[in-house]
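Here the complex is missing a single protein chain, while all its other protein chains stay put.
Now for chain A:
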């Protein structure tokens, strides 16, 4: 699955390791939440980076004590219609102060890229090759935004101040 990082298709440095497999020596790993929580203490002493896949039905506030030892957080879209991770992303960025990489994984389509970007994701694992290629187009579809969000583009309400309305 193509990974888009900061707008470009890149190689994924992280190895996704299932709960039972051994962790590859010295390589960045992405593990599921159960394993992560169980082995959190042991993982602290690991030299290579660790990322976690945090499911969308577990309160995101519970991740707070672990933020210091994480190098990547992946939030899950089990279906592109299930938008819980958008709220988790914003809370991570705006409430919990996470400034590290935040990845959208799961059933991710181009029609959601912009929303993801605006909610604070900077990495997107697209499910379709063509969608990943269309990233640039997808996130530049709109030139103005009505509401403030994590990306801190000014909302229309703010942009408009000081300008006079032009009647139709």
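One rule holds in what follows: contacts are C-beta pairs under 8 Å (C-beta built on N, C-alpha and C of every residue); 3 or more make two chains touch, one makes a residue touch a chain; residues count from 1.
FYI, contacts and distances are computed from a predicted model.
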item	value
Candidate names "L-lactate dehydrogenase complex protein LldF", "YciI family protein", "NADH-quinone oxidoreductase subunit N" or "Nitrite/sulfite reductase"; UniProt protein name, chain not shown	"Nitrite/sulfite reductase"
Residue in contact with the excluded chain [from A:28, A:55, A:106 or A:148]	A:148
Footprint left on chain A by the chain that the document does not show	59, 80-84, 86-88, 90-91, 94-95, 109, 111-112, 114-116, 118-119, 128, 130, 141-150, 155-161, 163, 165-168
